[in-house]
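Only one protein chain is missing; all other protein chains are in place.
We just call them A, B and C in the order they show up, numbering each chain from 1.
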Amino acid sequence: MILNSVEVMFGGQAGDGSLTTGDLIAGVFKRMGLEVYTYKDFPSRIRGGHTNYVIRASENHDYGMADAVDALVAFDLEAVETHIAEMRPGGFVVFDNTDEAIPDNVRRDDVTWYEIPLAKIAKEMGLELIRNTISLGVLGALVGMDPEIVRHDVRGVYQRKGEKVVDLNMRAIEAGENYVREHFADRPSGYGLTKGIDGDRLIMMGNDAIAYGALVAGCRFMAGYPITPATDILEWMSKQLPAFGGVVVQAEDELAAITMTLGAAFAGVRAMTATSGPGQALMTEAIGLAGVLEIPVVVVECARAGPSTGMPTKTEQSNLNHLIYSGHGEIPRVILAPGTVGESFELTTTAFNLAEKYQLPVFLLTEQALCQSKATLPPFDVDAVQIDRGKLIDSGEVVFGEYKRFAFTDDNVSPRVIPGIPGGMHLAPGSEHNDGGVITENAANRARMMEKRMGKLVSMRDDLPRAVLHGVADADIGIVGYGANTGPIAEAVDRLARAGVLTRFLQLRTLWPFPEDEIKTFFGGAQHVFVVENNYTGQLERLIRAVVGPVDALQSVRKYNGQPFRPIEIIEPIRRIAAVGTPVEVI
Amino acid sequence: MILNSVEVMFGGQAGDGSLTTGDLIAGVFKRMGLEVYTYKDFPSRIRGGHTNYVIRASENHDYGMADAVDALVAFDLEAVETHIAEMRPGGFVVFDNTDEAIPDNVRRDDVTWYEIPLAKIAKEMGLELIRNTISLGVLGALVGMDPEIVRHDVRGVYQRKGEKVVDLNMRAIEAGENYVREHFADRPSGYGLTKGIDGDRLIMMGNDAIAYGALVAGCRFMAGYPITPATDILEWMSKQLPAFGGVVVQAEDELAAITMTLGAAFAGVRAMTATSGPGQALMTEAIGLAGVLEIPVVVVECARAGPSTGMPTKTEQSNLNHLIYSGHGEIPRVILAPGTVGESFELTTTAFNLAEKYQLPVFLLTEQALCQSKATLPPFDVDAVQIDRGKLIDSGEVVFGEYKRFAFTDDNVSPRVIPGIPGGMHLAPGSEHNDGGVITENAANRARMMEKRMGKLVSMRDDLPRAVLHGVADADIGIVGYGANTGPIAEAVDRLARAGVLTRFLQLRTLWPFPEDEIKTFFGGAQHVFVVENNYTGQLERLIRAVVGPVDALQSVRKYNGQPFRPIEIIEPIRRIAAVGTPVEVI
Amino acid sequence: MTATLTPKDFATATPSWWCPGCGDFGVLSALKQAMAELGKQPKDVAFISGIGCSGKISGYLHSYAFHGVHGRALPVATAVKLANRDLTVIAAGGDGDGYAIGAGHFVHAVRRNTDMTYIVMDNQTYGLTKGQSSPTSATGYVASVSPDGNPDTPLNGLALALAAGASFIARGFSAQPKQMVAMIKAAVEHRGFAIVEVMSPCVTYNKINTYAWFKDNVEDLTVRDGYAPNDRLAAFEALTRDGDIPLGIIYKEDRPTFEDRTGLPEMPIARLDIRRPTADYAAIQAAYR
Partner (left out) sequence: MTATLTPKDFATATPSWWCPGCGDFGVLSALKQAMAELGKQPKDVAFISGIGCSGKISGYLHSYAFHGVHGRALPVATAVKLANRDLTVIAAGGDGDGYAIGAGHFVHAVRRNTDMTYIVMDNQTYGLTKGQSSPTSATGYVASVSPDGNPDTPLNGLALALAAGASFIARGFSAQPKQMVAMIKAAVEHRGFAIVEVMSPCVTYNKINTYAWFKDNVEDLTVRDGYAPNDRLAAFEALTRDGDIPLGIIYKEDRPTFEDRTGLPEMPIARLDIRRPTADYAAIQAAYR
């Protein structure tokens, strides 16, 4: 019997309502006091095509997926076929056998089967869609959900559709629970969750945390173009910004979205855009303009699996190189990468401060497996969010002729006026210019301007979010990673420790300027360093190699099939190297 | 007296005709049997603004600029002011003193001054523009040009304008020569060139060599959008392609130019585009599409000084990172960088073969200081150019159902049909797909497809242009560089050798996939390795560091003011490290 | 080999990813029908699509199909045609693909007048990204990114095409297959760039512009008294007046194609033997001596 940890997978066809049920389950687990992480795995189509929703509940927050699926609720055979290999021995499958049966070659003996004609029962109740709620009743009974909370949450979702709908759903839960009681009394699932205290916590998706962070950081302009998995942010901001006096523009494309963002920032508004790979590619040229004009913009990249259209709804960490290196010529830029939903909020607020303080583009890099995943977390302390607008001059006046928009200064940051300030008139040109903004191709000025702009990366060093060190500080075995891999790696560290293998994990949060010192320090005393990343070429590893060299200690752990890591995929290679005899407790 | 080496600089205002005269001088030097390199330094405007044209003649081919200017022909004071510091002691200035005089604080005593009212003489001859030709006469007399050749070439240029114009120009040459004879008989320039044999040589600009290479390689489609310094190629192809049955399209922007190139290549035509930084940035997304669709395209990048509009007419090597790393997701790509005009032709033909053989985008990376520079070189042996179209199926038929466009094969390259081939119908999707082109998000297929595509970089290894080793193979001191720096570095190597400092220079020609083995081998036994590059951040150096680590041997030689290297700028840091007592012969 | 084929011969084995009832099914079947009636062979059809639900159509037409990046179907298709004149080149995509991110290419493809067909599958929303406003969404259309209603005026793609110098403009409705087949055939047979905009309802997201709504709001122009599609001003009037959405061939004009104006040889470029050039390489080099 596994205590208070379960991974539920809801599998069916896109558009069949399993997303709503998945969200419901996540909420129930939260209200039962568990820590939750969800993962949506859906196809790039609207209706039909295999889709699944994973809800992982455990007692540790900021974990990601589990090693395996504990409970698979499968609405069709395809869902079973696709995921049966991922099931944990001892887990169980709830299968809707209304129209299909499980063939022998698919069936596994080490999982428990609950075959239930869910659709048939639903039809008998008068609404086929209700099978989702029935399955919730079934699952609740098998896994040990609190029936009160289930009912409370289901009511919450359907309330606005009227009492009749609520009633129907209540009966559906009941039907599910009863079915288990009546048919499977002799077939225990082996799972049982203990109810704890919910406490003052949130359950939120990464993208929502980013959007909320932007709002609280004072972002009042957003321009964007829909693209999975970044659209959520545009939608969120559309709903909320107007009430705060701001505006959201759905642009005609990403070229417009980013240049609008520049325009608004030039005019003095904290501005951002959010996109994913293909859109980011289109923004390349304008990011360079932001760099040379020293305009503060925040660009959120919600990465998905490329190249090109690739797998638009799947996760990947293959855009890091692009963010660091793309664009002709050289500009200073910053890349921050949250590892949790909480950090998604926090680093977004930091991004706006860094952008304005150093007058440059700041990227917030996240990925589908984090930005479209929900997690439980403590509430945000919005009053603690500091807003540092740097050398912005947005009131008063300056002396025309004396004031130089691109003045050379000790910290390489120049005072920044906004249109409307008397005396501050100047040209902001994408061409090379002198301190006053006048275009010049003078070689000496050019060199100095390059040094000024790039020098900001040095001035800012102390302001950059530091890496988080997980695990045992002086362990021989190190792990480096970032983003959505934070959860699985953190879990791997914890479980390896329980098996006697001490490791430490450097979770990078600033990816550019590359934290060379943190990396160097971390490599000190490490016998093995595993670089965990979701891509083919080892983008992070190459950055590390340029700092520490192609040292023997370096080990690559990579995955590039569109799926996030499960902790066991990190544990295994470490265990092999560490030559641990005892199997690592598989939870 | 310096033997057969001279660097002439023609300086004036943009649009004043000095480009024509510069070209003329280059031709005269060539016909005198000298090796020539030219460098155009002009502003990003059409008329007015300081501009200069440098013609360097020497006995060594494939050198670049000299250490200093020997002969400055200055049409205005600005030209003198801007360049007086670059003059070689012992050099001379021809100055048009019609309207301006040289102030004392500008004058240098270690150069010889020839102040001549060029414009006045020209006006007296009836045409102010003719002052360029007068100055040619002056310069010829001072530097030792063959008067016959001067007349022959000037005639060649003006012939089509009629005998009257030719006559006037002949008299202008004469006037220039006479002026020197009459006024400066007592003031020898110290220069004297010896006439040799021209032989069977060409004088050609890098961009022309690229375009010619493309034509000979069978490129029959080009789409482009004007941008300095790449427009030359579009213009060249517009003139020549139609006669070969091909077509050139001036697209509405670079997004169209690159996607048109993809379309033509998909249809079976060898196709290319050419652009510079800003356009390259806009092409980012579509390059990824070429990668995933395995479409062979050649993209010429004529780099200029960024970021953003930057200094559009100046040189820089700051787009390497972009070419290697830009784009979301990961695709295989190849980057070739010629170091000379001759290689510009050769590597362009290689680029087309690699593109088709491995079905991927190939970049030809060059820079303003090479692609808009002229050099003397042996004629191209066009019959020796091999055309290897790889696994192209452009005739016959294939069996529908059996044929798989993206078939997994040993070398990771699949047979490629073109539209019109019976049986080959398929979908080529930018989304992930199976071997038959059907879109799928299956995780196992995804991983295998990534391996197939990226695996081509391994299969191709032996086909990639190898680096050129200059200098002494086992010298302690190494230099790594590429592109336009090849000339100055090669000269530095030769001159250091004459001063007793042995060095070796690894001129990289394939920049991606990065030639890790060549770099590793080169570092073996090297005490110091100087990485010479025209950018701020050391893009090449970072690539090297990822291979060899941050070794002590690494030394950076960088320049980022928009100007190409002069050999002395490479010699000096090496001499300092090598602690050579004797000054290196300055030629 | 050249036997006449049926619409089925233009079907692929790939199951469609569209929602049941999606207007795009109608476009696909009209296209297959038109290809068959025109006597085309799949091997000679190059079908280039954009990104969106609509863009998926290229996977379902048995042909040489190209499913590129968002908004760039037209430049790809233009080049395919120039590279091989023997091909029947058709581009297709959504209203977002064609009129938002692709608007610049649209205008220029129209102007260039390459001999090809472009089908805009207009559902007045961004289907694939879940129902945001598109350039053709009605003002006030409520969507996830415009909770207070779309603030923009809908773009009139065909009027735009007319202003850009289009030589063939037609509009169909995906529930009227016969007319669509006729229109697509006429478009393919037209010498020059032919646009066919098809009102293709998104049954999942667009709850305003439904089949029923269209039935009430379209007008068949071809049956309108005296309408002849050869007068640019009348076409502009028909396209921009208030009232019903005109269907049919709205404008048609013969004007030189890009191929005509560039003197593109009849021999497809793709068939040239590049090892045996038609002209002399050496002569070019000689000019640099």
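We adopt the following convention: a contact is a pair of C-beta atoms (placed from the backbone, for glycine too) under 8 Å apart; a residue touches a chain by one contact, two chains touch by 3 or more.
No experiment lies behind these values; they were computed from the predicted model shown.
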| item | value |
| --- | --- |
| Chains shown that the absent chain touches, full complex | A, B, C |
| Of A:D62, A:D76, A:E177 or A:D253, the residue in touch with the unshown chain | A:D253 |
| Of A:G192, A:P429 or A:G538, the one touching the omitted chain in the full complex | A:P429 |
| Residue among A:I46, A:A79 or A:A264 that touches the chain left out of view | A:A264 |
| Identified contact with the non-displayed chain, of B:P226, B:P378, B:G500 or B:G525 | B:P226 |
| Selected residue (touches chain absent from view) among C:T6, C:T139, C:N217 or C:T278 | C:T139 |
| Options A:A223, A:A305, A:A337 or A:L506, residue touching the unrepresented chain | A:A223 |
| In chain A, positions touching the absent partner | 200-204, 208, 212, 215-218, 220-221, 223, 240, 242-247, 249, 251-253, 255-257, 259-264, 266-271, 285-286, 288-289, 293, 379-380, 382, 387, 394, 418-431, 438-439 |
| For chain B, residues in touch with the removed chain | 15, 43-49, 224-228, 231, 234-235, 238-239, 242, 248, 250, 252-254, 278, 308-309 |
| Sites on chain C contacted by the missing partner chain, in the whole complex | 100-105, 107-108, 111-113, 135, 139, 148, 151-153, 155-156, 159-160, 162-165, 232-233, 236-237, 240, 255, 258, 261-263 |
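Heads up, the rule we're going with is that only the chains that are shown with their structure count from here on.
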| item | value |
| --- | --- |
| Centre-to-centre distance between chain C and chain A (centres being mean Cα positions), rounded to whole Å | 38 |
| Distance between chain centroids, defined by C-alpha means - chain B, chain C (Å) | 42 |
| Junction residues of chain C - those touching two or more other chains | 17, 51, 67, 69, 71 |
| Sites on chain A at which at least two other chains make contact | 43-44, 278, 308-309 |
